[in-house]
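What follows is chain A.
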Amino acid sequence: MKMLLTAAAASLMLAGVATAEPSGTFRQAHELGFGAQSSLDPISKGRVFQITEKIMNRLVRPGLDGKPQADLATSWDANEDATVWTFELRDGVTFHDGSTFEAADVVYSLNRVLDPDSDSPARSAVKMITSVEALDDMTVQISLNTPFADMPLQLMDYRLRMLNEGSGDDIATSGNGTGPFMVESFDAEGTTVLVANPDYWEGAPGVARMEVIGIADGQARLQALLGGQIDMERGITAQQQVMLTSSNKFDVQVIPTGNWRGLVFRTDVEPFSDPRVRKAVRMVADRDELVKLVLGGQGVVACDAPVEPNDQYRADIACPQDIEGAKALLAEAGYADGIDVDVHVSTLESTWPTLAVAYQEQAAAAGIRVNVVQMPTDGYWSEVWMKKDVAATRWNERPADQALHEIYLSTARWNESYFKDESFDAMLASARRELDFDSRNAIYQSAQEYLWENGGTLIPYTVTKLIGVSSRVNNLDAVKNDAVRWHMITVD
Partner candidate 1 sequence: MTQPVIDIKDVSIGFDGKSGETLHVLRNVDMSVSEGESLGIVGESGSGKSTLALAAMGYLKRGLRLLDGSVSFRGEDMFSRSGPELEKIRGGELALIPQNSGQSLTPTLRIGAQIIEALRLHSSVPPAEYSTKAIELLSQVRLPEPEAILSRFPHELSGGQQQRVAIAMALAGEPHTLLLDEPTTGLDVTTQAHILELLRDIARERSMAMVYVSHDLGAIARVCDRVMVMYAGEVVLDGTTRQVLKAPVHPYARGLLASIPRLADRQLPVALDGRPPAPGGVGVGCSFADRCALSEDRCRAERPELTTLPTGEQVRCYFADRALELSLRGSGVEPAVVRADGEAALSLNTLSISYQQPGLLDRVFGRDAAIVATVDDIQISVARGETLGLVGESGSGKSTILKSVAGLLPPVGGTITVAGGTPLAPMVERRSADHLRRVQLIFQNPDDSLNPRHTVAEILSQPLKLYFGLSGEALERRSAEILDRVRLGAHYLDRLPSQLSGGEKQRVAIARAFAADPDLVLCDEVTSALDVSVQAAVLDLLNELKETQGTTYVFVSHDLAVVKALSDRVAVLYQGRLCEIGPSEQVYSAPSHPYSEVLLGAVLEPDPDVAPVLAADDVVESSPPAAGCPFQRRCPRKIGAICDTDMPPWQETNNGHAIRCHHTIATLTQLQEEDARA
Partner candidate 2 sequence: MLRMLLRRMALGAITVAIVSIIIFSGVELLPGDACTAFLEREAKGKLLENCREAQGLNRGPFERYFDWAASAIRGDFGVSANGQKSIAELVGNRLKNSLLLASSSLALGVPLAILLGVITGLWRDRPIDLTLSTIAIFAMTIPEFVSATVLILLFSVWLGWLPGIVLTPAHAPAVEFFPEIILPVIVLTMVMTAHILRMVRSSVIEVMAGDYVQMATLKGVPYWRIVFRHALPNALLPAINVVALTVAWLLGGVVVIEVVFNYPGLGRMIIDSISDRDLPVVQAIALIVATVYVGVNLSADLLTMFANPRLRTLYMRQK
C-alpha cells in the first residue's frame, strides 16, 4: 500500500507541463543494428527503440529517480502474496489513429507478447504472467504463476508498449501509438520523420518535428554531431568528450547507468564449453585499467554480473586480474600452451574496438592469443551477435531479476552466451518466489557469484553514459535513456 502513495505523488509532478506551441526539428541517429530487419513493432527482434520510445507509452515508466512512475496506468496494487495485480488506467488517452485507449488494448498488447508464436525477446520479462483480464474499461487485472513483489519493475521494460487492439499486423510500419510523437514516414535505412501529437495526454510536445536517421558507423555519427547534422549522440567516448566540452556549441551529459559493454564467449562451443576455460578468459581482465583505458574513467567495475551498481540486489564480488590463476585453469583444462580466440567487433559502438585491443593485450599475458576481427556495422546484431563464437555485446540497464532472466535463463530468447544451466534456472525461480526481501536478496547474490564462477560473458564495467547534445537543444532530461520525457524537449 506504500506503493500506492508514491504512485499518486509522482503523477502530481506531471502538472508542470509545457504549454508553448511546438516548433523546430530535433534530429537524432539510430544504429541500423538490424539492417534490413529493422521495424516499429516494439516487441520484435529488429525494434528501433529510438523511435518506439517516442511514439508509444508503457503502463509504468521509470521516474527521474529510477523508481516506477505512472504512465498509462495511473495506479496499481497487489493482493497479499503479490500473485494478482490490478492496474487503474489513465482516462481520456487516444491513439494516433483516433481510437481511445482502454483496458482491452492492454490485454491485447500483453497477450501479444506472451504468445509463444510471436517469439519475442521481451517474453522473458513477463513470462510469469498467466492471464490478463479487463475488469472494466479502465481497470486491468494481471495474475502471475508465482508471487512477484517487483512486478511493476517488469512492466517498465522499454519494449512493453501499449498498442491499439488488433493493430499487430501493420504495427511494424504504421507505428500507431499513444506517445508524444506520431510517425509521418518510416524509413529504417534512411530518415524516419515524426511529427508532434497535439493532443498528447501529457500536453503537446515542445518540438514540432523529429528526425531519426540511420547511421551505422559510430565515427560517422560523431562527425554528423560535430557537423551539426544531428543534435544528440548517446554513448560518446571519454576522449571525444574532451573535444565537445572544448566548444561552446555542445554540452555533455554525464549519466551513471546500468548499461554495460562486454565480450560474450558462447558456452556451447569448444573450448568455452569447459567452465574452467570460461573462468580463465574472464580472470585475465584488469577491469580498473579497462575502465580508464576504454571509458576514460567514466564507468564502474563489474564482475561479470549484469546488475547495475545502485540496484538493490547488487552483489559485491572482488574480481582482480589473476594471470597465474587463469594459466593454471587453462592448463588444468588441457590448454597448457594457451588458446587462440577470434574476437568480432565493429564500429557500431565506438568503444568496442578499443575494448577488444585492450583485452587482447591483457589476455596475452596468460597465453590467450586474441585476434581482433572488424565486422561491418550494417546488421551487426543480426549477422554477428549470437552468431560468431566470440563477439562484443552491449546491454541497456535492467532491474537485476529481469537482467538475469533475460540474459542467462536457458530458455531466454537473447541468452547470448547460450548458457544452459538448470541449477542456475532453479536459483532464479526460487528468488522470484521468495517474499522475504533478505532471503530473496541472498539468492540473487549467490546467483551473481555463480555467474562470476562459470558465466560465459566478460562484463568488465557498467558505463557512465556520456551524451553529446547540441547547445540548441534544451530541457533534455539528464537521466537514463529509458526515463527521458521526450515531449519536454525544445530547440532554439
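Criterion applied: all candidates are chains of the complex that A comes from, given by their letters.
Operating definition for what follows: contacts are C-beta pairs under 8 Å (C-beta built on N, C-alpha and C of every residue); 3 or more make two chains touch, one makes a residue touch a chain; residues count from 1.
Here the structure is a predicted model, which means the values were calculated and not measured.
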Inset, instruction - Of the candidates 1 or 2, report the single one touching chain A in this complex. - result: 2
Legend entry - Interfacial residue positions of chain A with respect to candidate 2 in the complex: 35-37, 187, 189-191, 213-217, 220, 223-224, 226-229, 375-376, 378-379, 382-383, 387
